[in-house]
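As you look at this complex, bear in mind that one protein chain is not there, while each of the others sits in place.
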Amino acid sequence: MAHAAAMPDAAPAVPAHQPSAGTLGVYTQKLGMWVFLTSEVMFFTALIGSYVILRWGTATEWPDPTKTLAVGITAVNTFILICSSVSMVKAYAAAVHDDQPGLKKWLLTTVVGGATFVGIQFMEYRNLLHEGFRPSSGLFGSTFYVMTGFHGFHVTCGVISMAYVTLRAFQGKYAGGKYEGIETIGLYWHFVDLVWIILFTIVYLI
Amino acid sequence: MTATTAQASHGHAHHEELPFIRKYVFSSDHKIIAIQFMFLSLLFLLLGGLLAMAVRWQLGFPGQPLPFGRLLGEGVAPSGVIAPKFYLGLVTMHATYMIFFAIMPLLVGTFANYLIPLKIGAPDMAFPRLNMWSFWLMIPAGTFALLSLYAEGGSPAAGWTGYAPLSNTPVYSGVSTGQIYWCLGIAVFALSSLLGSVNYITTVINLRAPGMHWFRLPLSVWALFITAILAVLAVPILAGAIIMLLFDQVLGTHFYLPSGGGQPLLWQHLFWFFGHPEVYILILPAMGIVSDIIANGSRKPIFGYHSMVYALCTIAFLGWVVWGHHMFQSGMNPTLGTTFMASTILIAVPTAIKVFNWMGTMWRGNLQLHVPMLNAIGFVAMFVIGGLSGIFMASAPVDMYIHDTYFIVAHIHYVLFGGSLFAIFAGIYFWYPKMFGRQMDETLGKWHFWLTFVTYNATFFPMHILGVAGHMRRIYDPNTYEFLRPLQSLNTFISVSAFLLLGSQLPFMWNFVRSLARPKMTDINPWRDNGLEWTLPSPPPHGNYATPPIVLHGPYEYSRPDTAEDFLPQDQPLPAHQETR
Amino acid sequence: MPAAEHKHPNYIAIWIYLALLTAAELTVALLKLLPRNWLVIALLFLAVWKALLVALYFMHLKFEPRRLVVTIIAPLPLAVILILAILTEFAKQP
Partner (left out) sequence: MQHWWFPENASSYGGQLDAMFYVILYITGIVFFVVEIGLLVFVVKYRGRPGRKAAYIEGSTRAEIVWTMIPAITVVLIALFSQRLWSLVKSPSQIPADATPIAVEAKQFEWHFTMPGPDGRLGTDDDIFRKDTLHVQVDRDYVVELQARDVIHSFFVPAFRLKQDAVPGMTTRAWFRATRTGTFEIACAELCGVGHYRMPAQLLVQSPAEFAAWQAAQGQ
């Protein structure tokens, strides 16, 4: 689909399943995903930056998060998300090596991991709201819910897309070493994991 | 030059006939999407213009009933007289429609979509279905924006900049649902704009035709590419900021509310961190379009192609570190203000390079004063005024007096109307034949240009004087202030000019609609342009190029001494195999 | 295609690495092993370390063409400029 050779006379003989690369040396879907991820970086910059500024730029009192939030269960949740990232790269490796059973297995693991994360976060929200910790509970509540909420929204979108990709994998759409779709959605998945690593530290632990 | 036939026997363009709804409604063809964007944003342009007329009526004839004003309803205009709250709604929604739903989709949605794949020799965008989503998301975004105008409790009244805490506290503004719709509309708009921009960047990087090196890209594509980079990085900041503004209203958060420990200035910083790159999103594509048209109209290579590209990049980069100049008088740290003043004033340098290079292009040319060229020259002439008045604001101490006065209103309109809109007109006249296969009427076009040019200046130039006299912006009735009363006659003059300015758009509207029914033209390259799009039939088929074109040289090979014609399309070989650029 | 494209690091090793770093974070944070400022610095350091592992190995930035990596990193200073500028702004307030 992409014809992006830089020189008119230097179009190399491209093997059947190898995506072609443009100026930055990556195929189109992956490039598009990276461009999208840079914009996601800026989106989370707005949210995390506001948190940093409101917490450390002004002289207001800030409660100890480890006292309000359930750090233990969230640590487990963090671990689950990291695990789903690992299963995602295993799925990618399986796709590259055309290991179809492996691909299906690891994709399913990833979807289950992601869904578990969302489920646990949902329970956490329910408990917190029940205890009276709300978005309107001062700046801590405001920033907490907006940051983790939008992260959870991203995970949910990821789980839905992953479920779709898994369905396609079961239909054999990635057979023959066609790994591009898996790698591209994987980038998004790892990015969401990466954001959580930062959020877990600065929201729950500091 | 050879016209590529619509039916391709092999290669990329084996697109079977699609049903009407897939071809013209839920189309993933970048050209159809561009035209959809154009129709939608021209409607918003007209609506924004009508709101401006109501604003000008109140300022020109304060307290007089607006003609047909009773139609607006007693709630917003008792006995036809615009109420103060509705006035603020008009001001806010005029700017919101113009910036987010007219100028930006016209420049980016329309021209980026239409020109990028055609000009780089690509079959379509990198992600055609995302592109379709980018347009269809504009429908809910636009619907929210329209709903907010007539929402219960009044339309948003905090200005398009939505400064907190006025914007997020219904008690202070008297507006509730209107402001919420406004936030939702802009948030959805942000998503739409993001999908489009990701597409443009990926397309330019990966889908250029063989031989289309970076320094063989037309300046319009360069400008649209850099614009897309700005949008990808700036628009998410707006999305984040506006979501927090929304949550302050609906979830009871306190991001911008001092009562809960929040910071009103945080909103301003985030907004302008987006807002200044946004200003360049609104002008860089115009510069690119004008560069292409001026080179074509002058029948000369663009003067200093490389420095034009570097100037674009410099403006885009500096655009990130100047946002504080919107906040000189906000109570920001004066030392920070100094930094922002220095970076801001430096932008004058790359801007000056561009203006002088356009003049250099016209110098010793063979100027074809057709309608697109007239509008392009109009752009240069008017953009200079907007750029120069910017220096007054960039100087922080001078800004202290003219900040938030009509001086800044004049400035923004010289840049956005005199700049962007003239370029948009130029672009529409120029690419209309490619889009629809029909030429717009030249005589009506000239009438449109000259009437617009005169009434436009009569409307906006006196605003500088209002500003110097201290006339604040966004005030419902200047006569409350003793020192503004002598300006009433000037305000009336401006208003009458503004009505004539709207009237001057009638030839354009008629021309645009009427030309759709004119006979099809046979000439596929009426402007004798070098761009790849002019090697295709008009309108080009779905999938554009049957086989990828091979690009052999830069886009501005006009009037070469060694060619008989005064142009040389990019896929035609240079005489004697000379390698240029 | 260059061979580097499909280089697979030992993902399980990185998984263990990440798990250990997470455990280290929790220990430092919950037992409050360090004075407040040092605690913040240590935790941020650990978080960035983990994020880098994810970016380099899971998102295989380590194996991507350098020009892609540079392009992706280029906008990050903007984020830093934004936050630092606003922080200076509010720093002057009592």
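Each chain carries a letter (A, B and C) given by its place in the written order, and its residues are counted from 1.
We adopt the following convention: contacts are C-beta pairs under 8 Å (C-beta built on N, C-alpha and C of every residue); 3 or more make two chains touch, one makes a residue touch a chain.
Bear in mind that the values here come from a model prediction, so they are computed numbers and not experimental data.
Considering the intact complex, the chain excluded from display touches B. Within the full complex, the residue among B:18, B:359 or B:500 touching the omitted chain is B:359.
Considering the whole complex, the residue from B:56, B:216 or B:403 that touches the absent chain is B:403. The chain not shown here is touched by just one of B:472, B:502 or B:574, and that residue is B:472. The residue touching the chain not shown here, chosen from B:375, B:389 or B:535, is B:389. The chain omitted from view is touched by exactly one of B:24, B:39 or B:172, namely B:172. Taking the whole complex into account, subunit B touches the unshown chain at residues 84-85, 88, 157-159, 163, 165-166, 169, 172-174, 258, 262-265, 298-301, 303-307, 329-331, 334-335, 337-338, 341-342, 345-346, 348-349, 352-353, 355-357, 359-360, 362-369, 377, 380-381, 384-385, 388-389, 391-392, 394-398, 400-401, 403-405, 465, 468-470, 472-478, 480-483, 486-487, 490, 556, 558-561, 566.
The rule is short, and it goes like this: only the chains that are shown with their structure count from here on.
In terms of C-beta pairs in contact, the better-connected of the chain pairs A-B and B-C is A-B. Inter-chain spacing, taken between the CA centroids of subunit A and subunit B, is 34 Å.
As a whole-number value, the distance joining the C-alpha centres of subunit B and subunit C reads 38 Å. Among the residues of subunit B, those in touch with two or more other chains are 233, 237, 263, 266, 270. Under the contact definition stated at the top, the residues of subunit A that touch 2 or more other chains are 23-24, 31, 38, 42, 45, 49, 53, 57-58. Within the complex formed with subunit A, the subunit C residues making contact are 1, 6, 8, 11-12, 14-15, 18-19, 22, 25-26, 29-30, 39-40, 43-44, 46-48, 50-51, 54-55, 57-59, 64-65, 67-68, 71-72, 75-76, 78-79, 82-83, 86-87, 89-91, 93-94. The residues of subunit A lying in touch with subunit B in their complex are 2-8, 11, 21-24, 27-28, 31-32, 35-36, 38-40, 42-47, 49-50, 53-54, 57-58, 60, 134-136, 138-139, 141-143, 145-146, 150. Every residue of subunit C that touches subunit B in the complex is listed here, in rising order: 75, 78, 81-82, 85-86, 88-90, 92.
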